[in-house]
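With one protein chain removed, the remaining protein chains of the complex are shown where they sit.
So, chain A:
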């Protein structure tokens, strides 16, 4: 289960960041922000060959001592980042993928809301609920 889930706009500013409340929130902000370096690099590497269908899931972006950071980029260049605790070895790649898929579906629902202005921070209870379901439950 994730310790931090973030949605980043096309222009690389955060639309949504949620992390487990037990740990330093700022640290996760930095982790997500720095992971954008790798995301940008991966996107630009694909763009060079036209017609190359890019996979949305970018896989493990980079490992740190404590966390694993996974990335996902929609076709409109909105980025999803999921941070998982390194000690959590039970989580398989497939599960991460399905988390991203769920996140993407929920994000699409948010965008379909006619009262939501794309580019504004996400303030949706439904989206919050989906994210909470994917986060580490801290009791």
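To be clear about the criterion, a residue touches a chain if its C-beta (ideal position, glycine included) is under 8 Å from a C-beta of that chain, and two chains touch if they have at least 3 such contacts; residues count from 1.
Quick note on the criterion: contacts and distances are computed from a predicted model.
Missing chain, UniProt protein name, picked from "Trafficking protein particle complex subunit 11", "Flap endonuclease 1", "AP complex mu/sigma subunit domain-containing protein" or "V-type proton ATPase subunit G": "Trafficking protein particle complex subunit 11". Among A:37, A:55 or A:95, only A:37 touches the chain that is left out of the view. Residues of chain A that touch the chain left out of view are 11-14, 17, 25-26, 29-30, 33-34, 36-38, 41, 61-62, 64-65, 114-115, 117-120.
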